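My questions will all concern the structure given below.
Missing here is one protein chain; the remaining ones are kept as they sit in the complex.
And then chain A:
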């Protein structure tokens, strides 16, 4: 039994990896595939660590659903190494310490072989020591502030150089409106503060003066934006073309955009470039006054490729809701999951150390028509898209990077980390290698 099944599934994966993405997806849907033998034996457990209650439930529930879809699909294709995949779902309830507890439970009690989870940086920071101590594998699907590189984490979302920097480049360009003044507006926590530090240094290197950069932080869940929007208006009225870079997170976005509309700030006057507003968030808004506002992501639901169409179709069938939107972190889970499947297949085992080493260099077609590759610093190569909000709640792509961009774990725009790189391949095998002194800082900086 174990003789035949691995061969079968290996062939299926060989096709997936080698053939073009369209052919691969076509193969998965060939009637012949229905004959793939049902997986048997000890199940391989996959942990899902997403908040299903509390403030983050609004974003993370979707990611739990997409993981269930991917696992079900993989089982239909014959499982992994001939064994079925079994999801283990826990609910850390948007409570950061609980994230660490649930991670420990997944790794030591349930003995899962990979965990897909977390959204906020604080939840990732709280589970990181657990994953390092118990040598687990975590796939983290959300764009984040960078400045971290752990051997046990695969960062499938965007690093700042894969979202924030290209977005600002677009705003500076003629096509993006040649902005000369920037209001960096964000929620008061680690992601906006680090991103804004990187952006401020980057903007200064592009000749933007200190007085042309305004930084403003608000508490989580801010709902009264009157003063801040009027400050932005005043800042923008000084005769130079102004743009807002928004790292406002979660619920606070809706009243922010509502107030912009109220005070008559349109995208043609002062465009807002958002880093955390996706299709999901727009689903709850009247988007008519927001037409033309911008967002930077590595994926948009509206991108017209056969892979994406198929993914959206499957998603609608799986959720039985033809209106459920897809978004960037969902694509990140899709890429991460398929990479892990490839790595386990290639290593022929779920042994964590072997899988971690095999992961580097794995390539997986993404949903927007390119190929994502796992880099030695556990980040991906990703394309960057700038989308404008349309009145139907979708984004239309107005700009994209000419090729994919390699994710940087450490930002060159922060003086302390200028010389650091992450490289988990031999011989460096270090998350924070200083290229100037040629030494590994070790645990201290991670």
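Note that in this section contacts are C-beta pairs under 8 Å (C-beta built on N, C-alpha and C of every residue); 3 or more make two chains touch, one makes a residue touch a chain; residues count from 1.
We adopt the following convention: contacts and distances are computed from a predicted model.
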**Study point:** Record-based protein name (UniProt) of the chain missing from this complex, from "Asparagine synthetase A", "Cbb3-type cytochrome c oxidase subunit I", "2-hydroxyacyl-CoA dehydratase" or "Urea ABC transporter permease subunit UrtB"
**Key:** "Urea ABC transporter permease subunit UrtB"
Revision key, fill the gap. Full-complex touch with the removed chain, picking from A:41, A:221, A:322 or A:361, is A:221
Practice item. Decide which residue listed in A:200, A:285 or A:347 touches the omitted chain of the complex. Key: A:285
Review point. Looking at A:40, A:108, A:135 or A:230, which makes contact with the chain not pictured?
Key: A:230
Revision key, fill the gap. Across the whole complex, the chain not displayed is touched by chain A residues 53, 55, 57-58, 61, 174-177, 188, 216-219, 221-224, 226-228, 230-231, 233-234, 237-240, 251, 253-255, 258-259, 261-264, 267-269, 271, 280-281, 283-286, 289, 292, 294, 388, 396, 398
